[in-house]
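This report refers to the structure that appears directly beneath it.
All protein chains but one are shown in place.
Presenting subunit A:
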């Protein structure tokens, strides 16, 4: 019902990550799988059973254009590691001209899979592999009545593979990048086959193949050489960047204590001191990799973060205006806006509703209609007033700690942005990022790009899921 009063739909909401603690908005990525044969694509020479899983050839099989071929109802799903389906020959008929494979959308139902361009087929009579021409290459054994054969796509390796009675045959490079449909073909009287799109257990152990593929990838990842103590340095720089001062002190103390013990970790840390820090920053000896930029205004940032954490928004505003007079400028109005919203939230939290209303009238109303992201936050803030128990309302996320984190991070970024040395580098208005953030962006971008260059096929890399999930979130 809320939707009626809200001018914003869900997709617009998800765009304003920067201003608000993120709502859970995991994108759906369940792909529909082939489930049965598509009788709309069926050849004239086939009779398909009512469950659309069995096909029988009714033609004469006299020439090259009276094949009985048929596709599955959907293309093989591609946002995954592997796709696989099977076919069992119920009756080889007169000549055993049954075939299994993949075809694209230009498929001809009167031709065997593999004969036409952009198609692949494994043929029962000669056991050959056909790809885009009428002549096959030696591949595996033929198959006949009682045999089960399968066809699969390994998206990680970009390969097509076939199986025969549970044994995998070699993979061939998949040069066709467009969508491929599971396809079968029959071509002599009385031939009858049954397909299995996963409704029943496969004869071939596709799960194990998947595990092996993942295992190979995991071992390859584990074998990558990592500079010792890289994680320590990155964590330390992160704590500095965001001004988590107490954590940083405890972390340094623990690392320093470790070095007194002469433990392996701290020896490694010493070796990897970037040059400029061997001399220390500001006369103090730092224990590992940090840049001056990470140190910038640490005391101020630390204090501002603490004030926000404690709900003291006025304190933040006063300090900011004293330390950074430019905060009053139009360019920086978003930070003031965020802080005022936060103040409003803190008032609602403590039940000072009348003060909250007064604040909204004097200081928030003027921000309406300036930008969409701001309007979204304003809308949700004000909506808190509509509920007797705002902590149980749909806007309850605003009252959680995470929203204070959002504001604290924004204030932190604002202060870092005032660093003159950063300005000289010319960061074209981008918010400063911690090394950890840059690395995670790079990691995601590499996966996205590689997948793009593979024609958008293969598993979608989801950092969030890896971080949330078990050991490796599927990776």
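The rule we apply is simple: contacts are C-beta pairs under 8 Å (C-beta built on N, C-alpha and C of every residue); 3 or more make two chains touch, one makes a residue touch a chain; residues count from 1.
Note that contacts and distances are computed from a predicted model.
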{"item": "From \"Large ribosomal subunit protein mL53\", \"CTLH domain-containing protein\", \"Alkyl transferase\" or \"Translation machinery-associated protein 22\", the hidden chain's UniProt protein name", "value": "\"CTLH domain-containing protein\""}
{"item": "Options A:47, A:253 or A:386, residue touching the unrepresented chain", "value": "A:253"}
{"item": "Contacting the left-out chain in the complete assembly, out of A:221, A:371 or A:460", "value": "A:221"}
{"item": "Absent chain, residues of subunit A that touch it", "value": "17, 21-22, 173, 175, 220-222, 224-227, 230-231, 233-235, 237-239, 242, 244-251, 253-254, 261-264, 272, 274, 289, 291, 305-306, 309, 401-402, 404-406, 409, 430, 434-450, 453, 463-464, 466-468, 470-472, 475"}
